[in-house]
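Removed: one protein chain of the complex. Kept in place: all other protein chains.
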Amino acid sequence: MSEPRVTVTKLEFPYSRTLGPVLGAFIGGLREGKLLGIRARDGRVLAPPVEYDPETGESLGSEMVALGPEGTVVAWTWVGQPTAKHPLGRPFSFALVKPDGADTAMVGPVDAGSPDSMSTGMRVRARFNPEPKGLVTDLTWEPAR
Amino acid sequence: MASSDIAVVATAQTPSVREANPSEVQLLVPTIAAAIEKAGIERREIGFTCAGSCDYLTGGPFAFVSNLEAAGAWPPISESHVEADGAWALYEAWMRLHEDDIDVALAFGSGKSSPSNPAEVWAQQLDPYYLAPLGLDPVSLAGIQAQALLASGKATERDFAEVVAASRRNAKSNPNAQLSGDFDVDALLAEPYFRQPLRKHDCPPISDGAVAVVLARGERARSIAAAAGRRPAWIRGMDHRVEPHQPGMRDLTSSASTSLAARKAGYDGGPLDVAELCSTFSPQELVLRSALGLGEEVSVNPSGGPLAGNPIMAVGLVRIAEAAERVMDGSAGRALAHATAGPLLQQNLVCLMEGE
Amino acid sequence: MSAPPKEHLVMEHLVTLTYREKLTENLNRFADNLLEARIVGHKCPSCGRVYVPPKGYCPLCVVATGNNDEVELPDRGTLTGFTIITPVAYYGQQQTEPFVWASVLLDGADTPLTGQNITGVPHSELRMGLRVKARWKPREQRSVEGMTNRGWGGFGDVVESFEATGEPDAGEEVYKEHIF
Partner (left out) sequence: MRERCAIVGVGQTHFKKRRDDVSIAGLLREAVDRALEDAQLSLADVDAVVIGKAPDAFEGIVMPELFLADALGAAGKPLLRVHTAGSVGGSTVVVAAHHVVAGIHGTVLAVAWEKQSEGNAQWGLAGGRSGGIGAGGAFAPWMRAYIQQSGAPDYIGWMVAVKDRRNAAKNPYAHLKMPDITLEEVRDSPMLWDPIRFQESCPSSDGACAVVLTAGGLVGRSPGPPAWIHALSVRSELGSFPGRNPVRPQAGVDCAHDVYRQTGITNPRQEIDMAELYVPFSWYEPMWLEGHDIAGPGEGWKMVDSGETDIGGAFPVNPSGGVLSTNAIGASGMVRFAEAALQVRGLAGEHQVGEVHTALAQAYGGAAQYFAMGVLRDTPPE
């Protein structure tokens, strides 16, 4: 019997997601070089801005708060061999970054060149895509000078 | 919610392998048949069947429909499906057995990870606005968690390696394991990073597999077990809890939902012989041990756990099956099984079982 | 703050997932045979039903079937059901004209081949019971690339169509249990 044939199935679709006011404000903000969070009822500022309190489900309204442009690395890992699905084509860090002014951290890529440049507590700065695509990938972090 | 008269009475699973040539249904056909045969029951005695699988892992919308062909669905059966690990299918079947009108239920879980790139599939499980477009793969997420654990001072990289060495050592006696053997911790630590601070061996293998579990109630559970010369693994309690999704909005170095589920399942921290934990990455075993308050005397993952074989969508139910087998064969008096779902232990299920 | 412009409230995200897998042994042998213009199914050792394409098990008896259960079938059978599909446009859709989607029960089989094209009669004369025979593509044009393990596309691209034979229609007893 011959070696079994390899079959390839591709599931591909260009999804079109409606964002609503809160997510829309964040993604729209990136287009304008702004980083936004949202204020919860208890005063905490959540980044990325979510529509409902993660603990209680309470609706948070839409009081957006300007954050950054710098932030602090809370935790990180190093991606030595990025794949085509990753936001950067060269080695980078996926990190939890707490933007200045926020009480929570968000996951994003840090374009740091080498894992030796990375450390918990390091300061990073937001870099915005000059040709925004309207995706969260319009935001990249880089080590602050 | 503790109920003392529902038990696991039979289990069957495929070996965990890197690539199985049979289709997912073909893996399920003999597995379900074996569980039913071990229970010594007629197929028609099953009053409720519940399946767990993932369309996107199999690679097509409605993929779960094919799995019905392994469940003996003619004449029609009372059946449901969860888009989740088979452990949640077992939860639904266990719940259904509380209603007194049926005595036997079947739960199964199945998944073939080999056709896909799991890193790409599971990135699509994340928040579609803030996380999925980053191509944020589960290994990178686990790397972030591992680093947070190191920074918290709760663990060291050597601890991670020791988990791996123990897993593969335990797996030597598990015929269904995919990875097993004797490994030196220092040698493991000399391996290069894959996602710093994780090395490849800190991550689970890519696996195909299936598992089926028969539950029975009261006298029927006793008679089934007696006929097989074993004892039922009585489910003393079962519960599952979820946490907020965003990794930055919860403490990654602990697992609050595991602790809560264990408490709700009636686990009081008392003596335990075996714990089968769905610790997909080595640091997660440390997080789960701590969340459950397991002492050194507890045998954790005697099967080797997910690091020795990770058939996603079955792997959680495999934990329950492995723990139940220890109770049924009398080698454990009290056993705890854990299953998880979502990124970085977002959702956790705990099942507490005892012998007579 | 002012409301963001409407176009900023939509996010376009192309999701692409690729699945590569070996054909199951039963389908791979089925494919080998199709390329040679032979149609080989599995006969359930328990109930005797013949499945084509072979599933590798009988879903009614829930027992596995294997190479020892192979049976060759004629390339001739009966139309058991059909729909004229007017294709709707969607991402990846290549069909633009109405097409026939018919089920053909080969003589001796217990499961129909679905999704077949029927020629030799106008669409208006399609009917259950119509007798048809495979019009095989030339050997070098036969392809089984579209086959997958996932329950659809199980017949590859090996025939031009099933063509009406002109035989008298089969009776209702032949197709009434196969309205799919």
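By letter and in written order, the chains are A, B and C; residue numbering begins at 1 in each of them.
The rule we apply is simple: a residue touches a chain if its C-beta (ideal position, glycine included) is under 8 Å from a C-beta of that chain, and two chains touch if they have at least 3 such contacts.
Here the structure is a predicted model, which means the values were calculated and not measured.
Undergrad: Which is it among B:Glu42, B:Asp100, B:Asp182 or B:Glu296 that touches the chain not included here?
TA: B:Asp100
Undergrad: For the full complex, which residue in B:Ala7, B:Ala84, B:Leu292 or B:Leu336 touches the chain that was left out?
TA: Of the listed residues, the one touching the omitted chain is B:Ala84.
Undergrad: Quickly run down the residues of chain B that touch the omitted chain.
TA: Looking at chain B, the ones touching the missing chain are residues 1, 54-56, 60-62, 64-65, 68-69, 71, 73-84, 88, 91-92, 95-96, 98-100, 121-122, 124-129, 131-132, 239-246, 249, 256-257, 260, 341-343, 346-347.
Undergrad: If you put the missing chain back, which residues of chain C would it touch?
TA: Listed in rising order, the touching residues are 9-10, 13, 15, 49, 59-60, 81-88, 90-95, 99, 101, 110-111, 115, 150, 152-153, 177-180.
Undergrad: By the contact criterion defined above, which parts of chain A meet the unshown chain? Give residue numbers in ascending order.
TA: 9-13, 15-20, 22-23, 50-59
Basically, only the chains that are shown with their structure count from here on.
Undergrad: Examine which chains touch each other and state the graph shape they make (line, ring, star, complete, other).
TA: complete
Undergrad: Hey, how far is the Cα centre of chain A from the one of chain B, in Å?
TA: 30
Undergrad: With chain centres taken as the means of their Cα atoms, state the distance from chain A to chain C in Å.
TA: Those two chain centres are 45 Å apart.
Undergrad: Listing for chain B: what residues touch at least two other chains?
TA: Answer for chain B, listing residues that touch two or more other chains: 21, 56, 59-60, 115, 120, 128-129, 133.
Undergrad: Residues of chain C that contact two or more other chains, please.
TA: Touching at least two other chains: 11, 13, 15, 17-22, 24-25, 149-150.
Undergrad: Quick one: which bits of chain A touch chain C in the complex? Just the residue numbers, please.
TA: Per the stated touch rule, the residues are 1-2, 4-21, 23-25, 27-28, 31, 62, 64, 134-135.
Undergrad: Which residues of chain A touch chain B in the complex?
TA: 4, 9, 11, 15, 17, 19, 23, 27, 46-48, 50, 54-55, 74-80, 83, 85-87, 94-96, 98, 104-109, 115, 120, 135-137
Undergrad: Enumerate the contact residues on chain B facing chain A in the complex.
TA: 21, 56, 59-60, 115, 119-120, 123, 128-131, 133-137, 140-148, 151, 193-198, 244-250, 252
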